[in-house]
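What follows is one structure encoded as structure tokens, with my remarks underneath.
Of the protein chains in this complex, one is absent; all others appear in place.
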Amino acid sequence: MTLDTLTGWARRLQAREISSRELTELYLGRIERLDSGINSFVTVTRDEALAAADAADQRLAKGERAPLLGLPVAQKDIFCTRGVRTSCGSRMLDSFVAPYDASVVERMNAAGAVMLGKTNMDEFAMGSSNETSHYGPVRNPWDPERVPGGSSGGSAAAVAARLAPAATGTDTGGSIRQPAAFCGVTGLKPTYGRVSRYGMIAFASSLDQGGPMAASAEDCALMLNAMAGFDPRDSTSLQRPDEDFTAGLDRDLKGLRIGLPREYFGDGLHPEVRRAVQDALAVLRERGAEPVEISLPNSGLSVPAYYVVAPAECSSNLARYDGVRYGHRCSDPRDLMDLYTRSRAEGFGAEVKRRIMIGTYVLSAGYYDAYYLKAQKVRRLIAEDFRRAFGEVDVIAGPTSPELPFRLGEKSADPVSMYLSDIYTIAANLAGLPGLSMPAGTVGSLPVGLQLIGNYFDEARLLNVAHQFQQETGWHQRMPAAFA
Amino acid sequence: MSLTSEEVRRIAQLARLAVDDREAEGFAAALSDIFDFVEALDGADIEGVAPMAHPLDAEQRLRPDQVTEPDQRDLFQGIAPAVEGGVYLVPRVIE
Partner (left out) sequence: MEWETVIGLEIHTQLNTVSKIFSGAATAYGAEPNRQACAVDLGLPGVLPVLNEAVVRKAVMLGLALEAEIAPRSVFARKNYFYPDLPKGYQISQYELPIVARGHLDIELEDGGRKRIGVTRAHLEEDAGKSVHEGFGTMTGIDLNRAGTPLVEIVSEPELRSAREAVAYMKKLHALVRYLDICDGNMQEGSFRCDANVSIRPVGQTSFGTRTEIKNLNSFRFVERAINFEVARQIDLIESGGSVVQETRLYDPDRDETRPMRSKEEANDYRYFPDPDLLPVAVHAEAIEAIRAEMPELPDAKRERFARDYALSARDAGALTATRELADYYEALVAAGGTPKLAANWLMGDFTAALNRSELEMAQSPVAPAALAQLLARIQDETISGKIGKEVFDAMWAGEGDADAIIAARGLKQITDTGAIDRIIDEVIAANPSQLEQYRAGKDKLLGFFVGQVMKKTQGKANPAQVNERLRARLRGD
């Protein structure tokens, strides 16, 4: 059977051309056959998936409608799933079977989704290469010697290899968009507060945001319809009326003002990536969009500000992993201090520890003002840059990542160069803005991503622009040969 | 800026992370690099800028004072490393 998109499958399920069980078995079979090469899943929930598919088939038979009814999807292993291990890519939570569902999971289940399993990720979402996972690195389906990006590398690789038609991701500094770019899929980080964080294991609470990853913008819109919405259990959840994100996909782009920040096309950008991005922008221009050169003068400060704010929050968020109530506990602790220090040293990997150390340091007595407070002020400067820019333009466009997917191990020894991989994506998290990455071309066989950043609550517009682009181009339909 | 192994140990102690000598040196080097990188913030003009703790300018929502959570002790303690008679066990705490 030819592989379809999420939207295509939805149509075929409703037309009863295929059953949810058949569809689920198709993807479970692909995971079984093909995942060993890329390691994109940490847990496959075959039995639960088939049971959910059967239940969906019954609902379909009754003529019920729900946004994701009968559609198989993968959940990033950062979302708590009741009765299923939720590891967050960490040894610390290797034994953690979540006693509840994350709000996102609950919403998707209610919308009829069939969970195939949990996808691999950088440990606690800290990484840009998916090499920090306790369960081993994920490999890029386009070139297994290269990384898929991170931290939602498992979700991106699984969608790229068509082991799932769609998956959830989370994005704290680019963790949906950068792996989407590296793997040639479409991924959306919504406005902060759009998708509930309840049950989504926290990395940096003021930056974390869940979002969809799929082959196309249309599929992401369908996913977002199920994922987004007000949640009383999350104090930072937005109280806004529900939106149908698929409704505006077909609007044309005439007169759309696209801001091109000159800082996003500077020295650090790989020349071939630049070329691919410029070709993609030309397509948008042909469809009526008007490019406007803009400046985001504080862009260069976003990565340094992020590497104060995110570790600070992470050092506190990860204090709960102490070996007392759940998670890894060292054997035979001598005393309480030993229980704490050894459980945590054994349970966390190197990158997580590094960030806990940074965060503990920047919050400690005597350093708070010099680091944390300063970074929070810079954060406002960055948000102000965007506020000014959105006075002039409708969306901002540029490369998602300055570079192509790099080789496994290439940056492991140099954290700072790894951090710079997120140089174009981090600012949207600091400001809380929605951002999208879509496949915009290739260099050799490797995908290049185009990033769109929108104003607050303007996800529909980002999806509209991406969809219009995808009507004109076929980059999002490409599939790595080994997985066709 | 460069961190000493002693500073690293103090931070590790605050963060409750056991580190051996080799790790302490590794952290000292890596953290020093990162703090050098973060020093770029010193160049920012932040005079009179209010710190931004949240992306959205909103107020805390309040929930009604109602009991909504049932007793789920058995479920929660099913994933605990050490419990006895309903309490979590830790090595003796001296006050």
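Per-chain residue numbering starts at 1, and chain names A and B are given in the order in which the chains are listed.
The rule is short, and it goes like this: a residue touches a chain if its C-beta (ideal position, glycine included) is under 8 Å from a C-beta of that chain, and two chains touch if they have at least 3 such contacts.
This is a predicted model, so every value here is computed, not measured.
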{"item": "Among shown chains, those touching the left-out chain", "value": "A, B"}
{"item": "Touch with the omitted chain, as defined above, among A:Tyr326, A:Phe386 or A:Phe483", "value": "A:Tyr326"}
{"item": "Contacting the left-out chain in the complete assembly, out of A:Arg107, A:Arg197 or A:Arg461", "value": "A:Arg197"}
{"item": "In chain B, positions touching the absent partner", "value": "14, 16, 53-54, 58-69, 71-73, 76-77, 82, 84-95"}
{"item": "Missing-partner contacts on chain A, residue numbers", "value": "79-80, 86, 88, 93, 96, 98-100, 102, 197-202, 204-206, 232-236, 312-313, 315-316, 318-320, 322, 324-326, 336, 340, 360, 363-365, 368, 372"}
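Operating definition for what follows: only the chains that are shown with their structure count from here on.
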{"item": "In the complex with chain A, residue positions of chain B that touch it", "value": "8, 11-19, 27, 30-31, 33-34, 37-46, 49-56, 58, 60-61, 63, 72, 75-76, 78-82, 88, 90-93"}
{"item": "Residue numbers on chain A that touch chain B, as the complex places them", "value": "95-97, 99, 192-193, 206-207, 232, 235-236, 238-239, 298, 300-301, 303-305, 307-308, 315, 319, 322-327, 329, 333-342, 344-345, 348, 353-354, 356-358, 360-361, 364, 371, 373-381, 383, 415-416, 419, 429-433, 456"}
